[in-house]
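These notes are about the structure you will find just below.
Every protein chain but one is kept in place in this view of the complex.
Each chain carries a letter (A, B and C) given by its place in the written order, and its residues are counted from 1.
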Amino acid sequence: MKRRGRMIFFLLSAAVFAGVYLWGLKGLPAVGHYRGPYGDVLNQVATYERHVTDIVTAVNFDYRGFDTLGEEFILFMSVVGGTVLLRRQREEEKSEHKDQALSDESPERQAPEPSDATRVLTLGLVGPLVVFGLYIVAHGQLTPGGGFQGGVILATAPLLVYLAGDLKKFKQITSHTLVEVAEAAGAGAYLAIGFAGLILGGAYLRNVAALGKTGMINSGGTIALINLATGLEVAAGFVLLLYAFLEQTLEIRLRGGK
Amino acid sequence: MSTLAPLPVVIPLSVAAILSALNKFVGRRLSEALAILTTIATGLICGELLLQARVQPVIHWFGGWTPRAGVALGISFVIDPIGAGAAVFTSLLVLAALIFSLHYFDTVGTLFHVLMLGFLGAMCGFALTGDLFNLFVFFELMSASAFALCGYKVEEPESMQGALNFGITNTVGAFLVLSGIGLLYGRTGALNMAQIGRTLGGNLDGLVITAFVFIMAGFFVKAAVFPFHFWLADAHAVAPTPVCVLFSGIMVELGIYAVLRVYWVIFDGPFAAHRWDVRALLLAVGSITAVVGAVMCFGQRHIKRLLAFSTVSHVGLLTIGFGVLKEDALAGVALYVLGHGLVKAALFLVAGLLLHRFSSVDELELHGRACRMHATGVVFFAAALGLASMPGFATFLGESGIIDGAKGIGQGWVRAVFVISGMLTAGAVLRVWGRVFRGMGKADDAETASAKKIDEGRETKAASHGIPAAMFAPAAGLVLLAIAIGLTPGVKRAVRTAAIVMQDRTGYQARVLEHAWISVTPAEEEHTPIGKGLAWSFGTTAAALALAFLSLSPYWPTKHVLVRPVAKTVHLLRAIHSGHVGDYVAFLTFGVAAFGVVLAVLIHLR
Amino acid sequence: MSFFPYAVAAWLFVIGLYGIVTSRNFVHLVICLAVLQSSTYVLLLSIGYRVGGTAPVFAGVRVGTPAVDPVVQALMLTDIVVEATVVALLLALALQLHKRANTLDPDKLKALEG
Partner (left out) sequence: MLFLQFTILSFVAVTATAVVLTRDPAKQAIGISFYGLVMALMFFIFQAPDVALSQIVIGAVALPLMILLALTKIRRHEEEQRERKEKKAA
C-alpha cells in the first residue's frame, strides 16, 4: 500500500476498533469499585498463611509464583536471544584482527575521558547504589520492592563504573562468563526451590521452608529465597543485556577509528 | 495430584539454564546430546501424562494452592488428552528439528540449544496450563525464544526484517490477548479459566464479545489466520530450517489450540445461544484464509515461502474445523494438526536438505538438480500427497472428521474449500517436486529470467555431496509416522473421546474447582460410511497431480484472455503481501474491528 | 472519573497502533510498541483500583483494611518485564538490520514483497 492509502485504511479501521474496545470497557465495573474476589481473598489470607506483609510479593513469588518463573525465563531467553542476535559476525571479527593493535587498553576503545570530578562523583555513587539495591531485594516480602526491582538497580551499578571511564574495571566487574553463570544460577535456583516443593511437599513451588516471624527479614519461607534468586537472575540478566548493546557501540568505535 | 505435571516445562528450562551456565565449557556435541536427551525425556513424560489423562484429566496446583469455595488461589495445570497430545507432538517435532540440526549450520552453538529448549518448555506450558494469564506468560516465553530463533541468521537483512515483522505483529497480538484478559478479570475477578467460565455463566454483552474478539484475534495472529497472517511467510522465508519445522508444525497450530481451549472453557457458555453467529464468522474467515493461502502458495518460487503459504491455507482449514463447533470436527482438527504437522515438517526438512546441498531454495534455479536424490524425492513426493489429504495419511482422517462435522450442521459446502486448498497447495509442492527432482518443465523462461533472483544465505559450511543420514532420517520418519497414524484403526475414536472431554465445560469446571472425579466415557464406534470421502480425497490428489503437470507443461496458459482476471486478482493479492510492517498492523487493526462489528451485528440481529 | 481511565487505556492502544502503522523508523516503531503496551498497564491498574483502598502492603496497616487488588499489580510486574525484554530483542534486530541494509525505514525495504 502507498502511505496515503495505508493511512486512510488504518484510520477507518482504528475508529471502529476504538468503538469495539470502548463498548467492551463499558461493561466493566466503574473505576474504583473493584469487586473481587481473587484479590480480596488474597489480601485477607496471605499475611496469615505466608507471614509476609507485601501481598504483591506474596502473589508474585508464591500464589502465582509459576507465572513469575515463566517471566524470569522470558528475561532469560531474551538475554540469550540478545546475545545471539548481537554476536559478532565473521567479517566483523576479521576486520578486528586487522586492527589488532587496538587492544582493549588502547584509547580508541575507551569512552571519552571524563573529568576527575565526574569520576569521583560517579564512582562514589556506586557504593550507595549497591547498598540500596540489596536493601530493596532483601525487603521484598515486607515493603514495596523485591528481587526484580532491586535486581535492576544492582544492574545499573557497573554502568556507573563505565560512565566514570574505567573501562578496565568495568570489564573486570562484568566478566562475561561469571555474569552468565550468575544469571543461570539465579534462574536455576528458582527452579530448584520449585523442585524442593515438588519432592518434599508434592506440589511444585510449595513452601517447604520455615515461615519465620511476620515483619522480619527472614520471614516468608520460600518467598524470601525466591526473592533472592530473582534478584540474582535479574541483576545478571540486565547486566548482560546492557552489555550486549554497549559492546556494539564499543566495537564500532574500534573499527571506525577517527 | 500428579507430580509429573510440571516436569514438561521445568525440565527443559532447567537444562536450558545449565547449558547456558556452561556455555563456554561445553562442546557442541555434548550440548547436542543433552538437548536431545532432554527432549526425549520431556516427550516420554508427556506421553505418560497422556496415558493418565485418558482416564481422568490430570490437575496440578502450583504451590499446593488448591481452590477454596470455588475460588482458585493459585495456578493450575489442567491436562486433558488433547493438551497432553499437543505436548507430546511438540516434543516429537523438536526432536526431529534437533536431529536435523546435528549437521546444520556451523554457527550452531550451545545458545541455539538453550533457545530450542526454552521454546520447547514454553510450548508445553502453553498446551498444559489451565490459567488464562499463565497462558499469556507462556505465549510471551514462546515469542521471546521464537524471535531470536527466527533472526538467528543475522548476516542477512531479510532475516532481520522478517524477524522484526514477526516480532512486532506478534507482540501487538499478545497485548490484544492481555487486554482481553483484563476485561474478563474486571468482570469476573478470576484468572483461572474454569472459574471465569463458571462466573460468566450464560451472560452475553459487549464486554464478553470484545474480550472474545481480542483474545481470539491475538491468538489468531500467532495462528496466522487472515487478515493476521502476513508475518508468517516472512518469518518462514528467513528462519533457519529446523526453526521453520517448529513454526509451521506446531507453533502456529498452538494458536488455534489456545482459541479452542478458551472458547470451550470460557466462551461457550455466553455464546451458547449464538453459536450460529460464531460459526458464520469462523467459517467465513477460515474459508478466506484457506483460499488466500492456497493461491499465494501456488504463485511462489521460493520453496520455503511456498511451504509457508501452504501452512496459511491449512490453518484456514483448521479454523473451519474449529468453526463447526462440533466434536467430530474438533477431533478432525486434532488429527489434521497431527497429520499436517508431520508432512509439513518433512517438507521443510527436505527444503533444508536442498539448501544444504545446493545453497538455494529457488525452485527455478534448482531445476533438475536433485534428479539423483531418489530417496529424498520419494519422501518429498509422499509428503506432498499427504498435504492433499490422500487417504492413508493422518490428514485424511482429519479432513473427513471436519467435513463430517460440517455436514452434521448442514454445511457440506466446506468440502469445496478443502478441495481448492488441497489442489493448489499440493499442486504447488508437486510442481516443485517435478521441477527439482525430475527435471520437468523448462529451466528458465524469459518471464522468470527477469524476475528477481532469490538470495538465500547458506546455513551450512559448504555444499557437501552426500546427504547425512541425520538430515534425511527425520524427514522420512515423519512421513512414515503420518502414514502409520492414518492407517491405525481406532485412532479416530480415541481422538473423538478426547474432543468430547475438551468440549465438556461443566465437567472441566467441576474437575478443576471441586476435584470432582468424572470418568471419561469413550466415544461410541462410528459407522459413517467413508466411501464418498475417499473418492473426493483421491480426486483432490489426482487434481493436484494434474495441476502440477499442467503447470510444468508447455500448455500452461499464462496469457490467455480467460486467465487475465485471475492473474489480476493474484497480482492484487500479492501486492497486499508487501513485507511492510505498517500494512500488517493496519490489517491487524482492520481484522479486530471487522471481527467485532460482524459478531456484534449478527448477535443483535437475532 | 468512573470511565475516564478506561478511555485513556483505549486511547493509548490506538495511538500506539497509529505510531506503528505510520512509522518510518524501526526504533521509533519499537518505542510506539512500548506506548501501546502501557495501555495494558492503565487498564489493569484501573480494574484493580478501589476508592479509598490502601496499597496491598500491610506493614503498619492492619490486615483487613480495605486495599486495592494485589493481583493486577503482580500481573503488571510481569507485564513490565515483558516490555523490557521485547523491546530489547526488537532493538537488537533493528540494530542488525541497520548494519546490513543501511536503513531503518520500512518503506525502503523491499526484500520480502509478494
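The definition used in the following text is that a contact is a pair of C-beta atoms (placed from the backbone, for glycine too) under 8 Å apart; a residue touches a chain by one contact, two chains touch by 3 or more.
Keep in mind it's a predicted model, so treat the numbers as computed, not measured.
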Visible contact partners (per top-of-document touch definition) of the missing chain: A, C
Touching the absent chain when the full complex is considered, from A:V56, A:V79 or A:V179: A:V56
Touch list for subunit C against the chain that is not drawn: 1, 4-5, 8, 11-12, 15-16, 18-19, 24-25, 27-28, 30-32, 34-35, 38, 41-42, 45-46, 49, 53-57, 67-68, 73, 76-77, 80-81, 83-84, 87-88, 91-92, 94-95, 98-99, 102, 104
Interface with the undisplayed chain - residues on subunit A: 54, 56-57, 136, 144-146, 148-149, 152-153, 155-156, 159, 238, 241-242, 245-246, 248-249, 252-253, 255-256
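Criterion: only the chains that are shown with their structure count from here on.
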Between subunit C and subunit A, distance of the C-alpha-averaged centres to the nearest whole Å: 16
Computed distance of Cα centres, subunit B from subunit A, in Å: 32
Residues within subunit C bordering two or more other chains: 9, 13, 17, 21-22, 47, 71-72, 75, 78, 82, 85-86, 89, 93, 96, 107
Shared interface positions of subunit A, touching two or more other chains: 6, 10, 14, 17, 21, 25-26, 28, 34, 36, 38-39, 42, 64, 67, 71, 74, 77-78, 81-82, 85
Subunit C - residues contacting subunit B, complex: 9, 13, 17, 20-23, 26, 29-30, 33, 36-37, 39-40, 43-44, 47, 71-72, 75, 78-79, 82, 85-86, 89-90, 93-94, 96-97, 100-101, 106-107, 109-114
Touch list for subunit A against partner subunit C, complex: 3, 6-7, 10, 14, 17-18, 21-22, 25-26, 28, 30-34, 36, 38-40, 42-44, 46-48, 53-56, 58-60, 64, 67-68, 71, 74-75, 77-78, 81-82, 85-86, 142-144, 148, 215, 241, 244-245, 248
Residue ranges of subunit C in contact with subunit A within the complex: 1-7, 9-11, 13-14, 17-18, 21-22, 46-51, 53, 55-59, 63-64, 67-75, 77-78, 81-82, 84-86, 88-89, 91-93, 95-96, 107
